[in-house]
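Here the complex is missing a single protein chain, while all its other protein chains stay put.
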Amino acid sequence: MFLVFAAAALWLVALSPAIAHHSFAAEFDLDKPITLHGTAIKWEMINPHSYLTIDVKNEDGTVTRWSVEMGAPSALYRNGWRKDSVKVGDDLTIDGYRARDGSNTIFGSQARLADGTRVLGGAPRNVPPPQPPASSSTDKPSNP
Amino acid sequence: MNKRSFSMLMMATLLAASGSVVALGRNAHAFSPPKLSDGTPDFRGIWQAQTSAYLNIEGGARARKSVVVDPPDGKIPYLPEALKQRAKNYQNRATTDPADNCFQAGVPRTVFLPKPFQIVQSVGHLAIVYTDDHAYRMVLPSSIPHDDGIDFFMGDSRGHWEGNTLVVDVTDLGDQTWLDAAGNYHSDQLHVVERYTMLGPDTMKYEATMDDSMVYARRWTIRVLLYRDKTPGARIEEDECIDGEDGVWHHVSPTDPRALRRHDFKAELAQAAKSQ
Partner (left out) sequence: MFRRRNRQPRPRQTSHRIRRGTRRVLKISQFCRSAIGGAILAIVWFPAGRAGAQAPASPAPTVQAREDTSSIPRLPDGHPDLQGLWHNDSGYQAMMKNMRSGKGLAVALADFHAEGFPLPLPYLPEADKVREYRKLHDVYHDPEGHCHVPGVPRETEQPSSLMPFQIIQDEKYVVILYEYVHDVRIIPEDGSPHPKRYWAWDGDSRGHWEGDTFVVDVSNFNGRSWLDMEGNFVDENEHVVERYTMTSRDAIDYTALVEDPTVFIKPWTIHLTLKRNPAKDQIVYYDCHEGERDVQHYTQSEGNKANKHE
């Protein structure tokens, strides 16, 4: 149970700077979760939010380009992400929430590479989990 | 004065004189700055360049001098293809200069902008705070590796002292900044080594060596003088930008009365009623 909290804490630490700059609820609809399977076209690890652009093949064979907004580079960096963490052509599955304005934009809460590595919402497998901000009485860093 | 004191005085004078001569011979411009309590040179204060390099590092029109000291011809040693890109940048500079859009100006451009910056320094800590876009740089010790794999507009800085010179190694600058307003530019491979040396109590020599094999045929170096701002009450003013109706971002000075927005709750609520 503790590990669930710790993992959630890490996820929120990664997430919270993403919502700091603007109102998350104003832009994204938490009642509209979505999962996309697509191919990475562009990975921009930039401020204030990183963006993953992916091409998703629709059932009718057409392709739709989606923009996946993700956390601030500082949060991602502290979770082990780098500029080259996602390469053009990587196949990904992304869970997220749709933008309210109907555009092909989502906020990505979790991304998985085709090889099964969890790349957001937790550290990549080969990187030990980061420490959350300095000790509080209720939260301890999770073990690698 | 008796004979003994006199000869001691002569000896002391000769020694002092020879010491000075030796010192001059070693480096005629050596200035020993005041020190912090740990012996580190004290560079604290507000500094500013007074050069037109921010317009064009190479000088450009109106007989402005190039601040490039190496190569000696004062020209940035671009690779042939890169020279074409520079020409394109120059042509489009009215609309594509990133700093015009209130983006941070990067390194070394921010250093020689015509706006003051402040060196904040204590034992074990050094930061440089610029007026422009309230950019700042934490200069961490060289023993801490660079944060690679991520780019910052103001780069990632690591410093150490060589005698009385502060040497700052800057990487991870990305490729979104220019070097001046004339379209001189770099790739994300840019590596800058800066050297800050006080020449006198109120003057500092700033040199920056640029290394970028994607854009330049070889390393090159600029030199600019920085001057201490001794005006009483001198400060780094806040610098924010507002997007204008034309879609262009404008710097707003906190001393401009237009920066002040006086509240008008009645008007705001009337506006609210109208749009409901």
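When the chains are written out, they are named A and B in that same order, and each has its own residue count from 1.
Following the convention adopted for this analysis, a residue touches a chain if its C-beta (ideal position, glycine included) is under 8 Å from a C-beta of that chain, and two chains touch if they have at least 3 such contacts.
Source: prediction; values computed, not measured.
Trainee: Among the options B:Ser32, B:Gln50, B:Gln91 or B:Ser213, which residue touches the chain absent from this view?
Mentor: B:Ser32
Trainee: When the complex is taken as a whole, what residues of chain A touch the one chain not shown?
Mentor: 5, 8-9, 12-13, 15-17, 19-27, 30, 44, 46-49, 51, 69, 72-74, 77-78, 99-103, 105, 131-136, 138-139
Trainee: Could you please point out the chain B residues that touch the chain left off the display?
Mentor: So the residues of chain B touching the missing chain come out as 19, 23, 26, 30, 32, 34-35, 37-40, 44, 98, 102-104, 118, 120-125, 127, 129, 133-136, 138, 140-144, 147, 150, 152-154, 159-161, 176, 233, 235-238, 240-241, 243, 249, 254-255, 257, 259-263, 265-266, 268-269, 272, 275-276.
Here is the rule we go by: only the chains that are shown with their structure count from here on.
Trainee: Using mean CA coordinates as chain centres, what's the chain A-chain B distance in Å?
Mentor: 36
Trainee: Name, in rising order, each residue of chain A that touches chain B in their complex.
Mentor: 45-46, 73, 77, 82-84
Trainee: Across the complex, what residues on chain B touch chain A?
Mentor: 147-151
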